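Here's the structure we're looking at; comments come further down.
Only one protein chain is missing; all other protein chains are in place.
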Amino acid sequence: MARALINVPAKAKRGEVITIKTLISHVMETGFRHTTMGVRIPRDIIDTFVCTYNGEEIFRATLHSAIAANPFITFHTVATESGTLTFTWSGDSQFSQTETANIVVE
Amino acid sequence: MSKREHATTRRQVLAGAGALAGGLSLPTLATPAHAQVQANPAALAIAIQKVVGGAKINDGKVKLEVPPLSENGNAVALTVTVESPMTAKDHVKSIHVFAEKNLQPNVISAKLGPRAGLPMVQTRIRLADTQDLIAIAELSDGTFWRATGNVIITLGACLEDG
Partner (left out) sequence: MKAARGTQRLALGVLLAALATLCSAAEIPLSERRSGYADLGRETKAMQDDDTANPGMLSVLEGEELWKTKSGTEVKACADCHGDARASMKGVAARYPAFDASRGRPVNLEQRINICQAERQQAKPSAYESKELLALTAFVAMQSRGEPIAPPDDARLTPFREAGRQLFFRRQGQLNLGCNQCHDDNWSKRLAGNLIPQAHPTGYPIYRLEWQSIGSLQRRLRNCMTGLRAQPYEFGAPENVDMELYLMWRARGLPVETPAVRP
């Protein structure tokens, strides 16, 4: 199981813009590299990242081979209500991982 | 691409100069493993066209922040910010980043909306060589805006795979 680090403030004021930082363990094999024997190493990347806030999609990114290993993505959202942020990374070789973070909005 | 095999890139020249400057004669150490990288304008144009269609791309509104010099092309910090009030009527719909010399020019495409509050995306990217980057933002009114940046990738001598 890959590991992920998510940074979401535990508390925020209603209407406040919060920063969300995500880091996930993944090799992001480009598909352009070859072994010393000249065999192409198949692509193995995360190609989709989605964040939902109480079920509604607030951010989506399509990643390509040019994203560094262990993808780090930072984005923002307006704290609208208390609830759960859900993060899903998916990609090659049926890779899929979902993590959640809770936020209290006052 | 026979041109690719013969071209002496700036990277090689820098590598040679670096070894000399260090007062050390280490030609084998200074030979980059993946030296020859050239821009592929056609692939870049196609990738951009897929995003903007036939629309005009304006300069401005977008800020692309990258280090002018990076110690390694494997993880270059990238920040794209767009000027926008981020309201229901006037907001950023998407942000796209392209690299002119990577084998595949697409880097990342992000979809956001008024709920983002701040149209800013940060990530870390791979750059095959010193090159230009292009960030394009699509606004809710259908217009496209662009910023460019350049990163010099310095070449390390002591690489693990020789």
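Worth pointing out:
As written, the chains take the letters A and B, and residue 1 is the first residue of each chain.
As a convention for this text, contacts are C-beta pairs under 8 Å (C-beta built on N, C-alpha and C of every residue); 3 or more make two chains touch, one makes a residue touch a chain.
Treat the numbers as computed from the prediction; the structure is a model and nothing was measured.
Of the chains on view, those touched by the hidden chain across the whole complex are A, B.
When the full complex is taken into account, the listed residue touching the unshown chain is B:A157, out of B:V51, B:L103 or B:A157. Taking the complete complex into account, residues 14-15, 18-19, 21-24, 26, 28-30, 67, 69-72, 74-77, 124, 154-160, 162 of chain B touch the chain not shown. Residues of chain A in touch with the missing chain: 3-5, 7, 21, 23-25, 27-28, 68-70, 72.
One rule holds in what follows: only the chains that are shown with their structure count from here on.
Note on chain placement: the centre of chain A and the centre of chain B lie 20 Å apart, centres being C-alpha means. Residue ranges of chain B in contact with chain A, taken from their complex: 74-76, 99, 102-104, 106-113, 115-127. Interface residues of chain A, counted against chain B in their complex, comprise 17-18, 30, 32, 53, 56, 58-69, 71-78, 80.
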